[in-house]
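Subset of chains shown; positions unchanged.
Chain lettering (A, B and C) follows the sequence in which the chains are written, and residue indices restart at 1 in each chain.
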Amino acid sequence: MNKEQLVDKARVLIEALPYIRTFFGKTFVIKYGGAAMTDEELKKAVILDVILLKYVGVNPVLVHGGGPEISQWMRRVGKEPRFVNGLRVTDAETMEIVQMVLAGKVNKDIVGLINRYGGKAIGLCGHDGNLIVARKHPGDLGLVGEVETINADLLHLLNREGYIPVIASIGSGFDGESYNINADSVAGDLAAALKADKLIMLTDVEGIFAEEGDPSTLISSLEIERARRMIAEGRIAGGMIPKVEACIKALESGVPRTHIIDGRSMHSLLLEIFTDKGIGTMVVS
Amino acid sequence: MNKEQLVDKARVLIEALPYIRTFFGKTFVIKYGGAAMTDEELKKAVILDVILLKYVGVNPVLVHGGGPEISQWMRRVGKEPRFVNGLRVTDAETMEIVQMVLAGKVNKDIVGLINRYGGKAIGLCGHDGNLIVARKHPGDLGLVGEVETINADLLHLLNREGYIPVIASIGSGFDGESYNINADSVAGDLAAALKADKLIMLTDVEGIFAEEGDPSTLISSLEIERARRMIAEGRIAGGMIPKVEACIKALESGVPRTHIIDGRSMHSLLLEIFTDKGIGTMVVS
Amino acid sequence: MNKEQLVDKARVLIEALPYIRTFFGKTFVIKYGGAAMTDEELKKAVILDVILLKYVGVNPVLVHGGGPEISQWMRRVGKEPRFVNGLRVTDAETMEIVQMVLAGKVNKDIVGLINRYGGKAIGLCGHDGNLIVARKHPGDLGLVGEVETINADLLHLLNREGYIPVIASIGSGFDGESYNINADSVAGDLAAALKADKLIMLTDVEGIFAEEGDPSTLISSLEIERARRMIAEGRIAGGMIPKVEACIKALESGVPRTHIIDGRSMHSLLLEIFTDKGIGTMVVS
């Protein structure tokens, strides 16, 4: 590489400075999922982005689910996954698999990857330090849960001591039983409890479109009011609903900015944070 | 209950005082396994013992494996467990199951139980905070590992902040890959790294017998020298070998006392700690 | 002792766990007096109870008077004790004796005893760190005082550093002069100033009876309103009045629970704390 090229690289670092200053000491809750969690190259890119954030003074907190891997393991032991309104019907045996896959496999694999690339991660689920206390979901879905309270002390401690918390979306019931909770919704509640400065949802779409399926109508800034209307009108649908609702929950609890971004793009996290315009849909109050 | 009986209870608390004073602020590494981990009543008793220790000023650190559950899950997906010299042959798929079962199921179930009975536990494996760095075992056993180094910072932090660490015996290789490590040996290395004051191995026997199978020959205090001779002579054999070796490792690293006790007795942990004689075999240097 | 018996003992410890959890980190002000301060066996039992409390995470603060010993020393130097409405008439010479007996003898003997049984105690009177600032009692009683303000900083410091404060009920006037203050009343004010979680008065009765002298009418929970009425009606009388008033003072300053218990029972402190029902009269708001 010649000097010119090196200087160009240095310039890029310097261009990031105003963003680094802005976010120094801030907490970002990042919902990690979709292609960014399965594609090897994307996975590495996200992990590196997260580690970089930590080194430049941001406290990233990762939240993840792991639906596809759960279904795959269920099938390996002869159980057919069943969903109602997008929520997995979770009998006791399914819950056991959910917990093993999320807390034992997906979570620890992410932790191992972060450590490998030079970060210091800790993998947690809702049981650890009673992080996520859950109640049963009102529907007839078995051990599906909803967040009751978040005990954020442990996360503050880990952030302060230089660790990156990685959190599997499993809740802890009042009798110590496990609950399967939607990871989007855990991310929203965590952002609220941590008084995070950003909630970022990594998805497999470019953002929210005004016209369904038409990327040219990407909404870069979506107000709560309009988001609610779009949900009511069915224009925000399926798996996007819990993501938008998590954003609204966080916004209403004082998180200033929430973002729905395309995890299929390389380094979408850095792009969202280190560019003025951002790259996906920002939900704002 | 009448007053007399209440006063008797108070007397029991007071009798424990000299032991509480002696162990205040000390660290105990407890290898949790065997019947104490499967029998519901014993399980609850151990958990309560551990929580009580924490409240009276001891820092308990739990280490566990989970062989039977691993084998059971292997069979559920059609794999037959295979052992060489007592070590599980661990191909990549087996390692995935080992990690899911240990770090996702057994570990988090213990954490949930501790929280349920009023403690604050955190479940970790070797990846978390790079706690257990492992190298490949020299034998031809696949992903079986040995402890390379322990990063005890995280445990000191958690102990200080009132948490009970619960550790699954999985190591983290230099490239972030997972290794299956014998839990006894992890316990020994952790005790050494933490400069623990006690290493306690919960087993399914009463201790070590001078005459095999004859409980009346229970050795209450066993010197390293004699332990080594008994191993050489085959009088300590099978699963007891790694336990005794873990004790020796810990003793040689400065842990003053190590104990092999019978986890099938109710509250054996408390009995070991809060009686002068102890109840099992103490290995001493 | 056989194993069965040992396990029974362990069970007793475990039964105490929920109470230990509840009171962990809390502050108890204990008015120490009566038989519990004179009978050797009772004395040792109280001291052990207090030390145990400290080791299981409670911050006990002891307050004591010492009337009988004062009178005895007065008589040894030829002075006849005189009381008006239960308060000792305290001329300068009497005050000197009061101070020597309380701060020099009773206080330091308690401290010595606590240290002997394995606690770390500090003996203080109102002069130390200006702990108890006093004004003259309005009556014509000489150097009898009332609490003006409590400087609790020193106690918070000592509690935090693992010491058990033992406090003689002597106040410090604005010119550094000493005042003889009722120890019950000092205990009430200290509990209020420390925002204690319990005020416990050790007495020589089983509690407060609905029918005077009839133990079968022991009131286990007494509301402030009713307590005041009973005082007005003379059904609470004599030395019990300042005790009940100290409880009321503490309750009105935010101390949640106050107890009048029978110091003549062995380990009455532990019984009060580690049983659901308690053993004496709880005064509540």
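Assume contacts are C-beta pairs under 8 Å (C-beta built on N, C-alpha and C of every residue); 3 or more make two chains touch, one makes a residue touch a chain.
Predicted model only: the values in this text are computed from it and were never measured.
Q: Considering just this structure file, the complete complex holds how many copies of the sequence, given 3 are shown?
A: Result for the total copy count in the complex: 6.
To be clear about the criterion, only the chains that are shown with their structure count from here on.
Q: With a step meaning a move to a chain it touches, how many steps does the shortest path from chain A to chain C take?
A: 2
Q: I want to confirm something about chain B and chain C. Since they are copies of the same sequence, is their interface symmetric in residue numbering (over half shared, so same) or not (under half, so different)?
A: Since more than half of the residue numbers are used by both chains, the interface counts as same.
Q: Counting only Cα atoms for the centres, state how far chain B is from chain C in Å.
A: Measuring from centre to centre gives 44 Å for this pair.
Q: Which part of chain B faces chain C closely enough to touch in the complex?
A: 3, 6-7, 9-18, 20-21, 24, 45, 48-49, 51-52, 55-57, 117-118, 265-267, 270-271, 274-275, 279
Q: Would you pull the chain A residues touching chain B in the complex into a rising list?
A: Touching chain B from chain A are residues 73, 76-77, 96, 99-105, 107-108, 111-113, 115-116, 120-125, 127-130, 154, 157, 161, 163, 170, 172, 175-178.
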